[in-house]
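All protein chains of the complex are present and in place, except for one that has been dropped.
The first chain written gets the first letter, and so on, giving A and B; residue counts start at 1 in each chain.
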Amino acid sequence: MQRTQAMTSVQPDWETFHKMGTSQKIPYFSKDNRLYDCLFAQQLNRELLEHLFRTADTLRSVTRTKDGADHVSSLLSDKRAMLYFAQPSTRTFMSFLNAAHVLGIKTSEIRDTSTSSEVKGETPEDTVRTFSSYVDMIIMRHPAPGFVEKTAWLMNRTGRPVPIVSGGSGKDQHPTQALLDTYTLYRSFNGEVDNKHIVMVGDLKRGRTVRSLSYLMKNYRNVSLSFVSPKEFRMEADILDFLRRHNIPFTETEDFAGVMKTADAIYMTRIQDEHDKSGESKGVDYSPFYFRKEHLDIIKKTCVIMHPLPRRHEIEVTVDEDPRAVFWRQERNGMWARAALMAYIFGVDGKIA
Amino acid sequence: MQRTQAMTSVQPDWETFHKMGTSQKIPYFSKDNRLYDCLFAQQLNRELLEHLFRTADTLRSVTRTKDGADHVSSLLSDKRAMLYFAQPSTRTFMSFLNAAHVLGIKTSEIRDTSTSSEVKGETPEDTVRTFSSYVDMIIMRHPAPGFVEKTAWLMNRTGRPVPIVSGGSGKDQHPTQALLDTYTLYRSFNGEVDNKHIVMVGDLKRGRTVRSLSYLMKNYRNVSLSFVSPKEFRMEADILDFLRRHNIPFTETEDFAGVMKTADAIYMTRIQDEHDKSGESKGVDYSPFYFRKEHLDIIKKTCVIMHPLPRRHEIEVTVDEDPRAVFWRQERNGMWARAALMAYIFGVDGKIA
Partner (left out) sequence: MQRTQAMTSVQPDWETFHKMGTSQKIPYFSKDNRLYDCLFAQQLNRELLEHLFRTADTLRSVTRTKDGADHVSSLLSDKRAMLYFAQPSTRTFMSFLNAAHVLGIKTSEIRDTSTSSEVKGETPEDTVRTFSSYVDMIIMRHPAPGFVEKTAWLMNRTGRPVPIVSGGSGKDQHPTQALLDTYTLYRSFNGEVDNKHIVMVGDLKRGRTVRSLSYLMKNYRNVSLSFVSPKEFRMEADILDFLRRHNIPFTETEDFAGVMKTADAIYMTRIQDEHDKSGESKGVDYSPFYFRKEHLDIIKKTCVIMHPLPRRHEIEVTVDEDPRAVFWRQERNGMWARAALMAYIFGVDGKIA
């Protein structure tokens, strides 16, 4: 990848920039007409999504032989990535780490900020700039809203930017989760995501995966959505407005059994009680929003059951053995989709086959 | 390695399975007539032990040159392993990690369960299944008795099993420690473990290494054992019964000096006071079970002094410089024996030379 000089001359200051709309920001995180920093689900349009899905499919098939795996892991053998996870997340962390290893990228990691120089009074911005001194990409997860974006913005002002890939930022953005969820739909339906009825279930108010996935549905034709949740945790108005603007039909209901019969995909989520302000989750009966073994008799033979994991009790363990339960495959899809994304950012996506 | 479909049709449920005898369980953890999951010292018969020892010896000699080392580290360059150590153990962890690196296996690690999704209410079984999504082998240590075994059992019921290698489970099983201990005897005696007198010293009641090593002695002819311990920490009855059933002669004594003269190997252990229920270790005089510098004049010229490490005061530091003190070599043998085991499980043991 050709490193290009940052656009210091044209960039507004951070306060101005941060208030801009997402679509206005996207060009700042691209280089040579390719996505460079991956920060927002909105950066993933249909063309890019399908290119990444095909790349992920190719990665899987090529790496089935040892020669193929060795070829793929030679493509980025000169690159080093840092995984900086200021917020714990085993699943996303391991998925990215192993995706990097598939491509031969060497990795270093911060998973526990108590060992970092932050204890010596360094600003988070200086800490991240330090990491960028040693590596060619930073994959980061951070609890502070906007921090990942700010990092990418700052890096692009320096003479030695490195791409920033978000592994989750604040409550809002987790673009690679949306990527892997959509990839799972794509694989489950043999590439045909158009014309599907997708049911999202649970704590829709506070789950960022269902929010991002809803955004991405505008890339597909004739998709309809059903939101099934307790009244306390209904999907937020901004998403509903977005869907209306893009003419994506949706319904809201508390009647899970009623809506599941026509579902092509059921996206289950757990209650997000870590976001409780004063224990409000305890007052909600979440059990009507569980997927139970008996539901397997009701849903379509082609319906898939998804879950971003980790789960608690939303899906009975005995459901796992049904072939329509794809959430474990969904998890594995995440590794391949992320590998495809990194290959794309480093410009070796064309060399995989 | 050909992934074979799990034997879901023939497997009993977990409760039934777990109560079965170890010898009955062993076939469930094999594939194509090879050990697949490594869980019990009892899986290691003489034929397999000696094959692994020869493999370890070959690994050592081949990797002495850079070309040899590069060849060996190309054998499993397409594999990824996860080290999941829910219980701290620097020594075993580092030994496995570097053994993986010798073979070119890429690694990811969990050493601190506080960063894991367990905090989000996930079951341990789901956590491990998640890890298995990204890698080709899981090496795990867990404090809960039976948990490693249950993981392997569960994995084998899925459509994408990965081999599980125990790095220590509960108080009972630590099969690769038994492997490296036996490998150390094998190397110390030029391959002739038959006809040896082995003295085990210390807290025999609560040390799992001496228990496993005792089991493995049934693979050798005419071995005799002496158990030297304070009366509070004598070897447990189940092991003594096992030895009687297999006609392995043993004695029990508190007289260390009396028995050391005829020893071919002295296996020292530390007091396991982390297993105290109410500080009982403090009431025991452990000092008669120390190996001291003056003992070097008493033992045979060919006798070897072993210790699973870490030590406290059981062996005086000045003893380390005596060539019969092999415990540091024993530790290093662990890395090579574990590398041989992993090479065997992945079926590349025949390609090392």
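Note that in this section contacts are C-beta pairs under 8 Å (C-beta built on N, C-alpha and C of every residue); 3 or more make two chains touch, one makes a residue touch a chain.
Keep in mind that this is a model prediction, so the values were computed, not measured.
Shown as candidates are B:41, B:97 or B:337; the residue that touches the absent chain is B:97. Residue A:135 is the one among A:56, A:135, A:217 or A:315 that touches the chain not shown.
Annotation: of A:110, A:240 or A:284, A:110 touches the absent chain (contact as defined above).
One chain of the complex is left out; on subunit A, the residues touching it are 8, 74, 77-78, 80, 82, 106, 108, 110, 112, 114-117, 119-122, 126-127, 129-131, 133-135, 157-158, 160. Contacts to the hidden chain, counted on subunit B, fall at residues 63, 66, 69-70, 73, 88-91, 94-95, 97-98, 101-102, 111-112, 270, 274, 309-312, 317, 321, 328, 331-332, 335.
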